[in-house]
Each structure stands twice: as structure tokens, then as C-alpha cells.
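All protein chains but one are shown in place.
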Amino acid sequence: MSMTADVFEKSDVLAEFNPPQSARKMITIEDLSLVFETNDGPVNALSHIDLAIEEGGFVSFIGPSGCGKTTLLRVIADLERPTSGTILVDGTSPEDARLNRLYGYVFQAPALFPWRTIASNCKVPLEIFGLSKELQQQKTDKYLELVGLQDFHNKFPWQLSGGMQQRASIARALSFEPQLLLMDEPFGALDEITRDHLNLELLKIWHETGKTVVFVTHSIPEAVLLSTHIVVMSPRPGRIAKIIKSPLAKKRTLADRESPEFVAVMQEVREALANDHRID
Amino acid sequence: MSMTADVFEKSDVLAEFNPPQSARKMITIEDLSLVFETNDGPVNALSHIDLAIEEGGFVSFIGPSGCGKTTLLRVIADLERPTSGTILVDGTSPEDARLNRLYGYVFQAPALFPWRTIASNCKVPLEIFGLSKELQQQKTDKYLELVGLQDFHNKFPWQLSGGMQQRASIARALSFEPQLLLMDEPFGALDEITRDHLNLELLKIWHETGKTVVFVTHSIPEAVLLSTHIVVMSPRPGRIAKIIKSPLAKKRTLADRESPEFVAVMQEVREALANDHRID
Amino acid sequence: MKRLTHPLSIDSLKNSQPAALLLVLIALTILWYLAAFWLNSDLLIKGYERRGMTWDVSRLISDAYSMKRPLLPTPDQIGYELYKSIFETKISSKRSLVYHSGITLSSTLLGFLLGAFLGIVLAIGIVHSRTLERSLMPWVITSQTIPILAIAPMIIVVLGAMNFTGILPKAIISMYLSFFPVTIGMVKGLRAPDTLHMELLATYSASPEQTFRKLRWPSAMPYLFASLKIAIAASLVGAIVGELPTGAQGGLGSRLLSGSYYGQTIQIWSALVVAAILGSVLVALVGYFEKRVNRRMGITG
Amino acid sequence: MKHVTIILAGFVSLLLSLYLVSNYEGVYLQRPLWLTLVPVMLVGAWFSMVQLTILADNVTSKLAERFIGVMVPALFAFVLLVLWQLTVTGFSVPKVLLPAPSTILTTFVTHIDVLSKDFAQTWLKAVLVGWIIGCASGFIVALLIDGSPFLQKGFLPVGNIMSSIPIVGIAPIMVMWFGFDWQSKAAVVVIMTFFPMLVNTLAGLQARDSLHLDVLQTYACKRHQVLWYVQLPAALPFIFNALKVNSTLALIGAIVAEFFGTPIVGMGFRISTEVGRMNMDMVWATILVAALAGSISYGALALLESKLTFWHPSRRSK
Partner (left out) sequence: TLTCSALAASMSQAADPLTLQLKWVTQAQFAGYYVALEKGFYEDEDLDMTIKPGGPDIAPPQVIAGGGADVIVEWMPAALASREKGLPLVNIGQIFNKSGMMLTCLKSSGIEKPMDVKDKTLGVWFFGNEYPFLAWMSKMAIATDGSEGGVTVLKQGFNVDPIFQGQADCVSTMVYNEYGQVLDGGLMPSELTVFSYQEQGVAMLEDGLYTTEDKLKDSAMVDKLARFLKASVKGWEWVANNPEEAAEIVLEYDDTGAQTLEHQVRMAKAVAKLIEGNSKGVGYLDPAAYDRTVEVLMSGDSSPVITTKPSGAWTHDIYEKSGL
């Protein structure tokens, strides 16, 4: 329980904090490979991945369906063990990072508990971290409002649309204000306007708190708008095809999308993607 | 089982068929409303919907998350009963249409059976419709190839990435070549290039077979690229805000996206959406 | 879109629980009388023949339905016996079935509570410790292959020697029978959570205890209630089995025994009917709690 | 290597206890030194089991894993048996109350002919036939009831009531109706196994994913197709639950039923007769047969289950 208090104190401090200029590495991955053994032969999901993510960075993974984005994110989150190679998260093993409750994870599917209402689903991590009832309520209210579900506190997950469920799961991951956010296509099921809105909110949170964000998306504009670095992956075996550093300023608005730099980066990403594309 | 044979003869004929110029209505909806009763009060999911969809049309529903797109699609598919109003599908009630196996439905979530392999999942409707084993194999091969899963026949759903699962479920819906396709964000979990590829494949199928397609999407360019009509919906109570008829020619390519008409329609959709937007 | 139907239409009748139940009950009663005639007449004819008596069908019918010790008593005979021993006797009397039901019920409930508790505790241990799973699980199963009636007298003798008498020995037999379905069901139930949900809690680095409370326990609910229903029925059986060797100290089991001992089929059947009713009331009670829990978990219907 | 030392230590403590048992003079229980060895043995055995489990989870060879998988419960049983032997011999428990495991084993071996005849009578006839009929009818009734709300409303309460009838009451009646031979025992087993199968199958049929049902709705599936494609696979874990529980219930039922009249062969007959003759070793040898038969059939069902429900989340994730 002391851990929890820690997490929260830290993030409260971070609220007044500007992204650090330091190049402290949040995630360091070296020569990492992962093979799934299946009933019909091994699948090379990740192969010789090298990657370093700085503290305060916003890194997007983009790549064709099935190229290993989710798998890589799961390795960082200690939900999958690499077959070989090393990985450090916040200077420790992924397991320690997980045990330290360092990160919040938004899964590709909403993963809400069907027996709990939306608000009560949001409270799950807060209850686990041992927050007071008041604080639980406060955080839940705040983040459900942020994702536009203020009127749906008492509904059950199956009474919500797909996009609404996804938003509830985002609120749940944000609610305990973790240091590191791992998000797997969080906005995939949302309409453009809601997506824009949540992109801005995410940018704001990132900006204000100096969190590190690792983000999986299929939308090139979204990746460019949000990221400091865009990691383009290619499929089977999952490899990193290119890492593109964004020249955009840290503070961004939707209007930036019209800027020539933006369009140039988009083009670069698109080319990197097309270069090595195969559908599978 | 005679039904099945029918469906297939029809679609075989349709394979040589050009979209009809006739204005025969495939779907007619009049003053349709739907209210969900929940533990905490009723939810007006759909309210006074009027809509007619012509045979051979390609109609997209677009609108903010939670506005009732899925619900409307489910009403057409006879998975949900409207509270009031009338609806005719292919001149009959939705129930008869369903019993006639008129349509194929792609759900927002993949909904694959975990106890069956991908190929075997694809065969479920074919088995149910009583196709011969050979035909089953042939269709399965064809459509799994189309969605780029030719190498994953013998994997189980939980061994596939989110996007791959979604593609398997698309293959399953296409495999029995229904007259009417109801697709709920089928390409939401796919990367741009795969999505483009499948958009083209879908256009080709639509073009060649004269199917009617009702399509839910969050992507404005996708809606414009594919549709003959774009239905913009607005939330709570779910209403139709605007129906936009596309001026684009029936035969489309990805290059069309650069054309001024295309950009104009996109702008129109975007405005209609923004007009009445509220996040919830 | 609910279709409106006339309250007395065939349709509404088709959907009414009492109507369905009544129909089934009437059908069963008719079947019962036929079966009673079929079983009893055989016996009677043998008797007639042994004595060289002449008989006709009407005599056979009336005899078959009014035998003192029939092979299968008729519902009305059982009903009359039940009426006599429930309403016409004081509840505190040893001839009252209510009195005996009370005795059986108390050890059933005690045994059920002990069994459910033990079953859940074992399941929790097994789910959380691989060693327990590997070492204990096979023996939990084997324990049930030991025929309980064989060791019931021994348990009672040993416990009796330790000065445990009354309902406790019976309750222990009930517990022995009822913990098993709960353990098996709960091991399955506690392992039922979605992989994704388990992973979600792993990302919170939730302790095993928290994972248990927030995820495993709620997902095990359907399994829990399915097994509790079996367990409470088993517990009743255990209590009744336990009453056989406790030396006729009251309870439905001793009624069954003495009825059986003296060939009083009507007495056996009325004790059986009461046991069956008791059993279904207990199962229904568990079902009631299931509904309440379901409602709280948002599962309706 | 740590594993190996600890496992060895466990075995040494076990051997020590075995030595105690075999050199029984009736005196060691009075000596605190000996008595303290019992907890040492318990702790040693537990650590051995823990280490063996860890070893089993990390070992790559399937054969080795299976071997260790048998070793752990065997060790557990061994500890229990040693404790049992110690108690019985150490406290001079009368043979007519509880015989020592060694005696039981000897009797088992010397009387294997009688025991196998009993087994054939009780298990091969009554249990097997009753179990198959009982499970099949419970399953079929569940299918019927699941499909028809009317039947569900009418039969479920009645079925509930009828299935709460205790076996001990049914057994004498079944003997009355079906005679003294195995048929009456099979009838008892049918009645006993019916309810668990019914309840579990019903719960299983209702445990389907509603999205999966929607998928089938769009194909205008017939009821039997919904059953085949979604409900049955989803119900499999529940059905196996019932099959397994029933496999043990059936044996108990058949044995108990033999207390109420039987030809002079059968496991229940043996138990009740030999108790009266004070041959407790024979009683326990029969119980051993019951335990073996029950465990093996349960194990076989569990194996089949794991083959058929490999896709279930509870099996996918370790």
C-alpha cells in the first residue's frame, strides 16, 4: 500500500512539472526477440528489436496488422516474456516495473468487468491501490468526464456502445495517473471528433505531467500529431523498419496538421510503411 | 436448406450482373424509434429514423460514438426490435429477411469461436447453409486469401492479433456471398495500407455482384470513398442529421481521394458531423 | 416490441408458470396411479392365487389402491399419511414429520455450511498454490470415491467415543459429501476469468488477494451457485445417511429406516416426499440467493 | 541443485519415518525425541512437494513432467499413510476400529480374487450402466428444457423435487422394483447422477457468449445448430464437471444401494458384511478398490476434458 501513496505523491509533484530535458531512458530494449510456439509451428512475433525510449517521450508504434505492436507493448508491460534479448523499464526489469505499478495499460479490447458498472470499473485500480473512497470518487468523476461518459456512471459495460466501452477503459487507465502510459489503439473505435478531442486531452496530460507514453495506432496523422518519435514496424518477423523523430514543437494543436512539417513527416511515415508492406 | 441453394444461385447470377438502375428499395425505415430500458432509466438509442436504401446502394453510417449506428444496424439485422415505427428489408420484415439468410453481418468485435481454428470459423456459415465440403474449402481459401490470412488457416483466434481477428470475421461474412452486407466498423482495427487494400476489394465485390452494403465507419475519407450515400447521425436521442448523396462515379480508385469533388464531400460530411457534436 | 395478448388466450396460458406446472403435475399423477396399479396388482394376484381366491377386475382395482403395504402407494394414501403426521400431530411429537424434518434440517444446514466453507477454502488453496493443486487435488477426488456409508458408522463411533453426539456427527457426514462439488466447481470458477482481465490486474500488480476479491470471486459466481445447489442436495443426503447408523435417534433418515424395517411403504414414501420437498426448498433457497447476487452484478433474467 | 538437496532431505526424513514404522516397538511414542521427528517429517515432505512442483513446472521433457506429476500426490499420500500407520500402531488403535495400511495392503493382495468379483458386479455392471443412462438422460432433459420455456416452467420445479429424493430412501424401493441384482443399483445410480448433470448442463448451455448467439442469428440458425455451434462447446466445461462429479457419486450410490439387499457379491455387500464380521482389513481393501476405480475413471475423464476444452481460458493461461 505504501507503493500506492508513492505513486500518487509523485504524480502530484509531476503535475507542476515540465518535461525534462534530460535523456534519462525510460525503456531500453536490446536485441529482443519473441517466438510463439503454436500447434502449427513457431511464430516469430518480434525479431531483434533495439529501441530506447526517453523519459517524457511520446512514442508511437505503427505498422501493418499483425506485425507485433501489441506483442512489443506486452513485453514492456511484463505480460509476455521475450525469448531472447534484454529489456529495462525505468532502470529495472519489466516485472519490477509492473510490481512498482509504474504504468497504466489500455488494452486493444476494452476488458471491462461485466459485473461492475462503468464508474465501478474505473475504480478497480484505485481500490487496488488503496485510495480513500473520496479520492476514488473524485478521480473517477474527473476522468469519466474527460472521456465524455459523465452520464453513464451507473450503466453496465454491455449497455454501452463499442466506442464508449473503449473510452471507459481509457478513463480507467488514466484514473490512477501512472508515470508511464502504454496504450494499444486506444482511439481506434472512436469517431474523428471524439478522437481529436481525446488526442488533445492526452497531449495536455502528457504535457502537464511529463508522463512517458507508448502508443499503438493505425492512424498516421494521429501518430504524427502526438508523438516525439514514431516507430514504424514491419511484419513477420516483427522488426523495426524505421524510427522517425518528429521535428514538431512539444506543444501542439490540431491546427498543426496543416503545417508543411506535419505533412512532410506524414509522408515520411507513409513511405516507410509502404516500403515493406505485406498484408497478413 | 433449399433456402441456401437459393441464396447461392442468386449470387452466382449476380456475379455477372451490373448494378441495377432501378430504384427498388432494399431497406425502408419509417419513423423508427428504439428505447433501451436499463437499471437506471430508459436510453433513447434511436428516435424517429426515416431512411430508404436502394438495392445495389452502398450506404455508410457515420456519427459520434454512442449515437446509435450499431443499434440501427442491429435493427436491420433483426437482432434488436424497434420500440415503434416500421422497417422493411427486401420487402419483408427484418425477421423474414434474416430467416431467408439475406445478409451477412460483420460485428464491431470479431466474435470468433475460440474452439475453432480460423479456417473452421470461416466455415461456420457455410456448414450451416449446407454447402458441400469442397465448396466450403474453396470459399474459405478464397476469402481468407482476400483478407491476407492465407497463412493462418490452422491458428486459433486467440493466437491472432486484433486486426487479424477482425479480418477473419470479415472473411467469414463474405464467404457465403450474401445479397446484403451489414458491416459495423469492419476496418477499424486495421492499418492504413491494409485498410486501403480491403476498401478496394470491397468496392470490387460490390461492383461486380451488385450487393447492397450498409457500412458503419468513423473514417470520413473511407465513407466518402466507398459510399453512394452517407448518413450522418447525431447522438442522444440517435437521429439522422443529414443524408449526403455522393456525386462520385460508381467506379472508384484510391486516386479519387485527391479529386476536388471528393474533398468537397469530405468537407460536407465533416461539417454535418461537427454541427451537432457532443461527446458522450 | 412486446405483443399484447388477451389474458386468457392460449398464448398467455402457454407462458404461465402455474398452468405449466399444473399440467405436468396432472400428467404425473395419472402416470403414478397407473404405475401403482401395475405394480400392486401383480402382488395382489400372486396373493389371490396362493390362497386360491377368485377375483375380478373391480376388486383388483379397489384392492390395489387400498393396500396396507403396497409396492407403490398412491398419492392419496401418501397425502393422507402426510396430513396425519403433519397437521394432526403436535409438532413436538415424535410422530410428527415436522419434528423429524427439523432434526434433519439442522444437521443438513450445519453440514452444508461447513462443507461449503471447506470446499471454498480448499479451492482457494488449490487455485493459489501449485503444490497444493498437485498434491491435494487428486486426494480431494479420491476422498469422494470412499463410500461414505461405509465410514459413516465409524465416524459416528469415533466421534461418539470423543463425546460428540447429536447433530455434529451427521453434519460431518453432510460436510464430507457437500464440500466436494464446491471444491471442484470453485476451482473451475476461480480459474474462469478472462485472460485479458487477469492481465489487466497484473498491470496493476494486484496482490493475489486483490485479484481474488476483484476478479476471481465475481467470475466464479455462476460456478459457485451451480455447485452450492448440488452441495445442499448432497448435504441433505448426507444427513439422512448419517441418521441411519446413529441408531434411530429421530430425523427423516430414521423414519425411512424404520419404515423400511417394518415394510411400511406408505411411511417410507411420505418421508421421501418430505425429504424431496425439503431438498427442493433448500435448492430453491440457494437459487434465490443466486438471483439476488445476479441482480447486484447486473445480470437480469 | 537447491531443488535436489531439498528433495533429498525430504526423502531422507521420509525414510526415517518409514524406519520408525517398520521398527515399531510401541515405545517411541512415549519418547519426545521420536515425536519431534513427526513434524520434521511433515515439513520435509512439504518442502519436497513444493520443490517438486517447481521442478515440474520448469522441466521441459513431457515424460519427466508427468512422472513428477505423479510423484507429488504420491508423496502426499505416503505422508498420510505413514501418519496413519504411526497412529494406529503407536496408540494401539484396536484392529476392529482401524487397521494399519500395511495390513490393508496385505489383505488387498491376498484377496484380490474376491475383490475383483465384487468389482465386476458393482462397477462394471451397476456403476457403468447407471452412470451412462443417468448422465445421458440428464443431458437430454437439459437440452429439452433449455429449448422450451414451457417445459422449463413445468418440469424444472418437479424435476428439482424429484431429484432431491435421497438415495437411501430410493435404494430399498429400487430393490423392491428391480430386484436384488445389479439392475436396482443401476437404477439408484441413474437417479443420483441425473440431477447434477441436469443442473450443470443447463448452466453450461446458458453460459454462451451473447455475441456468438448474435452471429448465429444472422445465419438464421435452427435451434439444433445453435446448440451445436455455440451452446455445446460453451457448455463442455460444465458437462465435464458433472461427468466427473457423477463418476464418484455413481460409485457411492451403487455401494450404498447394496446395503439394502443384494446377491452375496459386490463391493457394498463386502463392506457391510465384513464390518459385521469385524474384518476391517477387508473393508478397507474394498474401499481401496473403490478409491482406485473412482480415481482412475475421474482421471480418464479429466484427460478427455483437457483434450476437448483446450481453448478455454482456464486452460490456455497457466
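As written, the chains take the letters A, B, C and D, and residue 1 is the first residue of each chain.
Assume a contact is a pair of C-beta atoms (placed from the backbone, for glycine too) under 8 Å apart; a residue touches a chain by one contact, two chains touch by 3 or more.
These numbers come from a predicted model, not from an experiment.
The hidden chain, counted over the whole complex, makes contact with C, D. Contact with the undisplayed chain is limited, among D:144, D:278 or D:296, to D:278.
In the complete assembly, the contact with the undisplayed chain comes from D:176, out of D:79, D:176, D:220 or D:234.
Interface note: of C:104, C:131, C:267 or C:280, the residue touching the hidden chain in the full complex is C:267.
Set against the missing chain, the residues C:25, C:61, C:113 or C:154 yield one that touches it, C:154. Residue positions on chain C in contact with the hidden chain: 43, 46-47, 50-51, 69, 71, 93-96, 99-100, 149, 152-154, 156-158, 160-161, 244-250, 254-255, 257-264, 267, in rising order. Annotation for chain D: contacts to the undisplayed chain at residues 94-97, 172, 175-176, 179-180, 258-264, 269, 272-273, 275-279.
The working rule: only the chains that are shown with their structure count from here on.
Of all chain pairs in this entry, the one linked by the most C-beta contacts is C-D.
Chain C and chain D have CA centres that are 20 Å apart. Taking each chain's centre as the average of its CA atoms, chain B and chain C sit 52 Å apart. Counting partners per residue, chain D has 316 as the residues that reach two or more other chains. Those residues of chain B in touch with two or more other chains are numbered 39, 109, 156, 158. Chain C contributes residues 14-17, 20-21, 23-25, 28, 39, 71, 130-131, 134-139, 141-142, 144-151, 153-154, 157-158, 180-181, 184-185, 188, 191-195, 198, 222, 226, 229-230, 233, 236-237, 240-241, 244, 252-253, 256, 260, 265, 268, 271-272, 275-280, 282-284 to its touches with chain D in the complex.
Chain B meets chain A in the complex at residues 36, 38-40, 43, 62-66, 69-71, 108-109, 147-152, 154-156, 159-164, 167, 185, 188-195, 197, 218-220, 270, 273-274, 277-280. By the touch criterion stated above, chain D contacts chain B in their complex at residues 209, 211-212, 214-221, 225, 229-230, 233, 309, 311-312, 316.
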